[in-house]
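Presenting subunit A:
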Amino acid sequence: MAERERRITPPYGGVFVARKRVMDAEAVRRAVTRIAHEVIERNAGLTDVVIIGLQTGGVPLARSLAETLERIEGNGVEVPCGSLDVAFYRDDIGLRPVMPEAVTSIAVDLTGKVVVLVDDVLFTGRTIRAALDALTDYGRPKAVQLAVMIDRGHRELPIRPDYVGKNLPTRRDEAVDVHSDGVDLGDMINDRKPRP
Partner candidate 1 sequence: MKHLLSIAELGRDGLEELLDLTDSMIEVAERRIPKVPALRGKTVVSLFYEDSTRTRLSFETAAKRLSADTMNFSVSTSSVKKGESLRDTVLTIEAMGVDAIVVRHPSAGVPWQIASWVDASVINAGDGWHEHPTQALLDSYTIRERLGSLTDRHIAIVGDIKHSRVARSDVFAFTALGAHVTLVAPPTLLPPSLEGWPVAVSHDLDSVLKTVDVVYLLRMQKERQSEALLPSLREYTAQYGLTRERARLLGEDTLVMHPGPMNRGVEIAAEVADLPRAVITRQVANGVAVRSAVLFKLLSEPDGGSDA
Partner candidate 2 sequence: MAAAMPELVIRGGTVIDESGSRRADVAVDGGVVIAVGDGLDGRTVLDATGCVVSAGFVDLHTHLRQPGREEAETVETGSRAAALGGFTAVVAMPNTEPAIDSAGVVREVLDWAAKALCDVRPAGAITKGRAGTELAPMAEMAELGVRLFTDDGSGVQDSRLMRRALEYASALGVTLAQHCEDEGLASGGHMHEGEWSSRLGVPGIPAEAEELMVARDIALCRLTGAPVHFLHLSTARSVEMIRAAKAEGLPVTAEAAPHHFTLTHAAVERYDTVFKVNPPLRTDGDVAAVRTGLADGTIDAIATDHAPHAQEVKEAAFDEAPPGMLGLETALPLALRLGLPIERVLALLSWNPARIAGLTAEHGGPIAEGRPANVTVLDLGHAWTVEPERLASRSRNTPYAGWALTGRARHTVLRGEPVVVEFEPTR
């Protein structure tokens, strides 16, 4: 299977080598649609719902979710969508090299909103903890809900997702990669440097 480079994002670093495809593109699309329905049901509509994708894996999913929500609900409703880079809120600054991958872009005041955080893979929960910290700097949301495509277990903090694409039990040393063609299970080869 193809190697895929991963930029150094915690807790991974190095080159991702896939072993098994666990979801294909169609399965991902269906999961997004299902999650969209769940969001609408849970929040009795889309009033005050804001979608925020976490850099970088959650951003394309967030956009896809926002578009799906608008399509399902119809009536020309617009769902605000933003992106959040949590580099400045991580708890492992100083332990590993960490740089923001993109500039955070949240155009609305989050006070009183229902924020649906979107990420590709939920693992230890530390990234989500950092994201919750970051969100409070943009206002006081009415509620924060979490949508992830893959929950791979091994939580280190009391964080739980509200919407899950697929539960995927993994070994701690394995890696999961969500991309445009689907979701792969594989390994991070740390001593191989990503191609420039």
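Quick notes on this structure:
Convention: a contact is a pair of C-beta atoms (placed from the backbone, for glycine too) under 8 Å apart; a residue touches a chain by one contact, two chains touch by 3 or more; residues count from 1.
Picked so that all candidates are chains of the complex that A comes from, given by their letters.
What you are looking at is a predicted structure, and each value in this text was computed from that prediction instead of being measured.
Candidates 1 or 2 all belong to this complex, yet only 1 touches subunit A. Put simply, subunit A touches candidate 1 in their complex at residues 85, 87-90, 93-100, 103-105, 109, 133-134, 137-139.
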